[in-house]
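Note that one protein chain of the assembly has been removed; the remaining protein chains are unaltered in position.
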Amino acid sequence: MSGIAIMTSGGDAAGMNPAIKAAVDHARQLGMNPYVVYDGLEGLIDGKIKEATRELTNDMIYRGGTLLRSSRSKRFFDYEFRKQAYEHLKKRNIDKLIIMGGDGSFRALNDFFNDFEVPFAGIPATIDNDIAGTDYCLGVDTAQNVILDCIDSVRDTARSHHRAFVIETMGRDCGYLAMTTALCSAADICIVPEIPYDLESIYKRLQPVINEEGSCIIAVVAEGTRVAQYLTRWLTERAGMDTRLTVLGHVQRGGSPTARDRLMGTRFATRAVEALNNGDINQIMVYHDGQYGYASLDSVAGQQYSVNQDIINLCRELSC
Amino acid sequence: MSGIAIMTSGGDAAGMNPAIKAAVDHARQLGMNPYVVYDGLEGLIDGKIKEATRELTNDMIYRGGTLLRSSRSKRFFDYEFRKQAYEHLKKRNIDKLIIMGGDGSFRALNDFFNDFEVPFAGIPATIDNDIAGTDYCLGVDTAQNVILDCIDSVRDTARSHHRAFVIETMGRDCGYLAMTTALCSAADICIVPEIPYDLESIYKRLQPVINEEGSCIIAVVAEGTRVAQYLTRWLTERAGMDTRLTVLGHVQRGGSPTARDRLMGTRFATRAVEALNNGDINQIMVYHDGQYGYASLDSVAGQQYSVNQDIINLCRELSC
Amino acid sequence: MSGIAIMTSGGDAAGMNPAIKAAVDHARQLGMNPYVVYDGLEGLIDGKIKEATRELTNDMIYRGGTLLRSSRSKRFFDYEFRKQAYEHLKKRNIDKLIIMGGDGSFRALNDFFNDFEVPFAGIPATIDNDIAGTDYCLGVDTAQNVILDCIDSVRDTARSHHRAFVIETMGRDCGYLAMTTALCSAADICIVPEIPYDLESIYKRLQPVINEEGSCIIAVVAEGTRVAQYLTRWLTERAGMDTRLTVLGHVQRGGSPTARDRLMGTRFATRAVEALNNGDINQIMVYHDGQYGYASLDSVAGQQYSVNQDIINLCRELSC
Partner (left out) sequence: MSGIAIMTSGGDAAGMNPAIKAAVDHARQLGMNPYVVYDGLEGLIDGKIKEATRELTNDMIYRGGTLLRSSRSKRFFDYEFRKQAYEHLKKRNIDKLIIMGGDGSFRALNDFFNDFEVPFAGIPATIDNDIAGTDYCLGVDTAQNVILDCIDSVRDTARSHHRAFVIETMGRDCGYLAMTTALCSAADICIVPEIPYDLESIYKRLQPVINEEGSCIIAVVAEGTRVAQYLTRWLTERAGMDTRLTVLGHVQRGGSPTARDRLMGTRFATRAVEALNNGDINQIMVYHDGQYGYASLDSVAGQQYSVNQDIINLCRELSC
């Protein structure tokens, strides 16, 4: 019987666990032998591979992070270690791989295919939502809702004291999380890498709010802009408001996956199993214009992701 | 200055409040005078119309239900009452309307337009997600997440006692909520109007689960099938499991809107204001194949909504 | 080395898992050999006993229900089955037991002690909070917060439609859950076994609310009163309000334990291990007047529990 192994790689994201479960269940239904690899590509090298039992996937549907654990692997760039990984698979008759993560992880398995002809399917999973070719990556919806809960909490306090709060969200090169949560929380300011900002024009726009009794100011800032601390001082000094900074950090990654992340995870994973079963090899699962589909590695990894223009336009008003 | 009035109609749905806020804010930006109508079409007849102040919309972004309240109106079918409604608008120079609700509400405003030429824009809002022409209606994502939280809770108890639970979700003619939450919660059984079910084959499929130590069975059933009570007895008698029924009821409607409902609400409402501002009258805002667009009343109200075929296929395995 | 076995019995309650973890950890620290029994007294009879590994208790701190599962056992009343249970313990050198549940479970282990001299410690755990001698039973705080979330959700909908809602909470003979959540949610009506109610005087009190625009009525009713359906009809007919009934059911039991249930569980369990270690046998852990202590079985099981009089007085205003 043909074996299929499922693994997670790179930063963890809510929705990975439901996707693992769906992949295991669907593989079994199609008559494959499902395995899991612990610790991502590092674990593949070290042979941390187990048969996927029902017990293993029992509670996965509602657990955050990844129960298979994850890693970033330098060793996998080295042919010797890839060879070692291949031996572990061969021994168990595993001839198909599913990997969840970002484009670096997909590339790694593509190199692996070029060496040993083990085909793979890739599932985009990163809370930054910055993978080209797909409108959605696993983990984004959960992260957005966690951030919103935090902003709603902070707003209670901000209102109680007529204060300003600067909230720093994750997002190195991509302001998707910051933009969407700024819109969702009716924030007053949003600063992201995609949009130039103008503090003086922000000041003019917000002056009525600053002077209004019982008001507060909420600014959402993407980590990658590195302006959170500066903006905090600026709001204190220029706008004259008592201002606090909250860096959300890793709280954003975790938590029980939302309905959307569970459903997307289930559907991506089911399709990944089917792709491999039908001989559609080395494809990345994507969700684009409301449709599920496959994309080639090149179309995903060779492109710059750009946020939907409408979202950028809506946020532009919050940057000036 | 041109006035625009915003109202909610029919069953309430999370996401209505963020949409009201976005409509009011955007109308003001475009130089219109924003008003709100309380109690839907009933309130329109009775002149429950107020200028929309900043204070009114302050906290709307995170509040469930609709702060404008809603109703179903029989009087509005009567020309005399529609005339009365029109007088209230005319007196305030309101010459545009935005309504959130289902196709009945859109039709009502279409009749109103035929009488008095007050154009409208419609925003689909119903947790049943059963409006043709749009893939998404406001309130669905929040409802899904509330249902999931309930099923996750019930599963804790089900596991603790090796029990079966039947969960009845809302959904009269449409099993969308039941199907998606069954998939999201890894339910064992799903019974909806769209899919014929076969209890004996369900029994055969689940026999290993029933006999497994520490297992439980979760069945999600759409209200419209009216089989919740029957299934509860059947599971007790035929499957021999201690089985309980939970009817979720109106808990599903409420709660603070999720990120998705806030964002969709904001975008539908912004576009509704723009449509009216650009002279695109009597359009329904839709989200289809990942794109926002407009649809005519006929294409929305004259059609039978059908759930995405992939979702039906995935659920078919849970119905037999 | 002396063995100690931990089990859960009767209805499941949030807080059981954190208590199991704390008991296992503390027993190990004190040099005992910790075991767990699956499926309560039924499992004890059938020898479903395992050594408690670190892996087993790893995630228990945030899981709802009981991962050891629970049961109600008729067989345990029979000496032959108790003997069988004893053999399972003897074989493993287990000479101490910790049981979480209600007074029936404590009694059962007391009988067991009379037969075989295996001492036990009892931890009160039931969402009804109806065990005499202790002000708090595990699971209550989580249940209260789950109920509150539901009522807050329902209130959104109630306000949106000027409706009344009747919410039935768990509680057979004891209205504690209904009373506390009625107070916490600013309900308008509360009907419990402990307080006589007078619908006509309720009607008079609520008349201004009924007539007020944008108001709603929330009634919280304990299951044991069996008046939920009647009250729903009465509110519809006498008060003339569109009224809906929501039976919360088993949703109330589950969910991740709150801080209070985790902390109480940890402290009850730590003390239970210490009691047995110090030779204080067959004691029930209690929390009374802000102090942790022990109570004898007779003082717990032979007494009628009564709700704090202040709470009853505050609720009296909601019953007339």
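We just call them A, B and C in the order they show up, numbering each chain from 1.
The working rule: a residue touches a chain if its C-beta (ideal position, glycine included) is under 8 Å from a C-beta of that chain, and two chains touch if they have at least 3 such contacts.
A quick note: this is a predicted structure, and the numbers were derived from the prediction, not measured.
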{"item": "Where the missing chain makes contact, among the chains that are shown", "value": "A, C"}
{"item": "Sole residue of C:Ser105, C:Thr126, C:Ser160 or C:Thr180 that reaches the chain not shown, by the stated touch rule", "value": "C:Thr180"}
{"item": "Residue touching the undisplayed chain, where the options are A:His26, A:His88, A:Arg253 or A:Arg271", "value": "A:Arg253"}
{"item": "Hidden-chain contact residue, picked from the options C:Asn129, C:Thr169 or C:Ser256", "value": "C:Ser256"}
{"item": "Options A:Thr157, A:Ser201 or A:Gln291, residue touching the unrepresented chain", "value": "A:Thr157"}
{"item": "Of C:Lys74, C:Lys91 or C:His288, the one touching the omitted chain in the full complex", "value": "C:His288"}
{"item": "Missing-chain contacts mapped onto subunit C", "value": "18, 21, 54, 61-62, 135, 141, 144-145, 147-148, 152, 155, 180-181, 183-186, 212, 256, 258-260, 262-263, 266-267, 270, 288-292, 310, 314, 317"}
{"item": "Interface with the undisplayed chain - residues on subunit A", "value": "8, 12, 14, 38-39, 63-67, 69-71, 146, 149-150, 152-162, 165, 213-214, 244-251, 253-255"}
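Basically, only the chains that are shown with their structure count from here on.
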{"item": "Relative to subunit C, chain with the most remote C-alpha centre", "value": "A"}
{"item": "Leader among chain pairs (count of C-beta contacts)", "value": "B-C"}
{"item": "Self-contact between copies subunit B and subunit C, residue sets same or different by half", "value": "same"}
{"item": "Mean-CA-position distance for subunit C and subunit A (Å)", "value": "39"}
{"item": "Centroid distance [mean C-alpha coordinates] between subunit B and subunit A, Å", "value": "28"}
{"item": "Chain centre separation in whole Å, for subunit C relative to subunit B (CA means)", "value": "35"}
{"item": "Subunit C: positions in contact with at least two other chains", "value": "none"}
